[in-house]
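Report on the following structure.
All protein chains but one are shown in place.
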Amino acid sequence: MSSIVPAMRHVRGFDVARPLSIGMLVFMMLPLVFLPLASIFIFGTSNGLDKFWAALTAPEAIFALKLSMATSFWATVFNVIFGLFAAYVLSRYNFWGRNALIVTISLPTAIPTAVAGFALLLLWGPYGTLGRLLAPHGFQIMFTAWAIILANIFVTFPLAFGVIKPVFDTMSHSLEEASATIGATRWQTFWHVTLPSLRGAIVSGALLTFARAVGEFGSTILVSGNLAGRTQTAPLYIFAKFNEGQIEAANAIAIVLALFSFLIFSVLFFARDWLDVD
Amino acid sequence: MRKCTSRGNPFLATAALITALLAASCLPTPPGESGDITITLYGFSIMKESLEKAIFPGFTAKWKQDHGQTVQFQSSFAGSETVTNQILRGAPAEIAILSIERDVQRLQKDGFVTADWHSLPGNGIVNKTPFVIIVRQGNPKGIHDFSDLAKPGIRLIHPDPISSGGAQWSILAIYGSELMKSATKPEDADKPKALQTLRAIWKNVISTPGSAREARTTFELGNGDALITYELEALLMKEAKAPIEVVVPQSTIFSEHPAVVIDKNISAAKRPVIDAFMQYLWSDEAQQAFVKFHFYSSTNDAFNQANKDFGHIEMPFTIEYFHGWDKAYPEVIEGIFRDQVQRK
Partner (left out) sequence: MAKAKETLIPRMEEPVSSAPPSTAAASVVGISKRFGKASVLENISFDVGEGEVLVLLGASGSGKTTILRIIAGLEMPYTGKVILHGKDVTELPARERGVGVIFQSYALFPKMTVEKNIGYGLRIRKRKRKEIKETVNELLSLVQLEEHRKKYPSQLSGGQQQRVAIARTLAYKPEVLLFDEPFGALDTQTRVHLRREIRTLLKKVNVPSIFITHDQEEALELGDRVAVLNVGHIEQIGTPFEIYNHPATEYVATFLGAANVLDAVVRQDFIEVGSAKIPLTVDKEKFKPGDCVKIVFRPEDVSLQRGDLMRSGHARLASAIIEEIAFVGAYERVRLQIEAGDGCKTDETRFLLTTETPDRKPSKSIIATRPKPEASATRLHVGERVVVALTSFTVLPPQGSKGAN
């Protein structure tokens, strides 16, 4: 619930704490958040809008954005479905090792993304523990777009799960029991009763996962091979352009990514009532 | 409990967003025409422009003319050591152009390069460039040689020797130039003084980016007073009208860049076109193109006259001065730099 609870009146007359607190908040956010964000926008367009547009429409840039969208999309689909499944199992069944599983699911966020990428390479790379078994058969997923999806799945693994599970936990059992006594099978109950109650969590979990995956860098740069126009995602593109000294091009794409994240979180905010569980 | 009466709106917005995302779900096809043959080349950072703008198109045109097939290039650039590590981990490189011979040796060690790469023209070296110092316009700090970089208050940008081949060349340049100034043969040179200079210079390093190219970008953004880098970088920056000056030291090293075929990743079918490309690298056409991009040609000194921007180096030397990378790496990079400069 993000509605305002008005502050209590502590003093007679004019309360200086109010403007002071608000002012301090904005003041602190300036150098930490506002200005860095603003500088991307300012710098990206400082060389003229035509250069900005040229940077945006460069084929490699468009490819990078599309690749980011697509890989993030599939990683999100997988993680939301898995998150649903895991939340169901871990919320409804008790078994030895259950708590360990819950902690393990949450681990990927604590691991530095470069470590994650490296671990994936060590496992699936052509000379990796499992990869070497697949390589002779022509299966090589490292250094392809599939590797990016895999890395994204790993890094954003617990996000959707973390949003969905609390809803499962607090969901009243009597709803499911009622559905059962009415005559519904387990699947019918899940589809008609459980899922609609999860709608909000699914959407916000998906959007969170997606936003995070789009911005993923540390693991992608290791597993993708960073081939421009082939396996270079938007964050990788920005980094490459920066390294080449093409700051405007880097900024152009950075602006696109920033706007996109802004859009996602705006939707999450404005639709929050609809997304809330009743 | 009131329900949000405009139930429709947020639903619509979310639905619209999700539809848009769905539309984006297909993996994109790479831009540009899909050629008949693709060659994957991993290069160290500063190779990018010359390859993409001159060498690749040049070869593509030639191959099309001779064989009627379209060749497409995929490339990835990073610090030389990083590129090598990527290849060792399985990056699908078919050709690699690296900054230092040692990286080739690492690839050879793990069986990625099996052919004798020295048998290629120019001893396997595709081009070279001397190491110079870049300073701000007007040279406000009065830097005229490596030893000036040891002055207190100088802020130096230097790439990270762990990931950048250029960084290792730079260290050899500094150390070697000091030795050269005291004597022609390293055995007679004043080692302690050179070490002291190296130490003093390294104290002034404020940032160590991962590759030569990254170091240049950092410098361009206004960090630091000086940057040690390949001359070609300096000339590219001057071309782009950056407010810099190039300081050519009295004595400096020429970096020599090997180009190798990653035999492990080549299929028999690809062999002909790969070999043809390798030969092309040493063709007059390619070498002259390199010179245009401010590299020194490794095959023909005459070509180098064409580039009027090259600086004049009084006492140039190469890795031979250190008796090759086999000696230089353990003795200087590890023995002198790592053990006595960095760790102290």
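Going in written order, the chains are labelled A and B, and every chain counts its residues from 1.
Everything that follows uses one rule, which is that a residue touches a chain if its C-beta (ideal position, glycine included) is under 8 Å from a C-beta of that chain, and two chains touch if they have at least 3 such contacts.
For clarity, every value in this text was computed on a predicted model and none was experimentally measured.
Within the whole complex, the absent chain has one touching residue among A:I40, A:I111, A:A135 or A:A180, and that is A:A180.
Taking the complete complex into account, residues 172, 174-175, 177-185, 188, 192-193, 196-197, 199, 278 of chain A touch the chain not shown.
In this text, only the chains that are shown with their structure count from here on.
Centres computed as Cα averages put chain A at a distance of 34 Å from chain B. Of all residues in chain A, only 59-60, 62-63, 66-67, 69-71, 73-74, 121, 125-128, 131, 140, 142-143, 145, 203, 206-207, 210, 222, 225-230, 240, 242-245, 247, 263-264, 267, 270-275 touch chain B in the complex they form. Interface residues of chain B facing chain A in the complex, by the touch rule stated above, are 4, 7, 10-11, 13-14, 17-18, 21-22, 24-28, 30-32, 40, 45, 48, 74-78, 86, 89-92, 211, 213-214, 216-217, 220-221.
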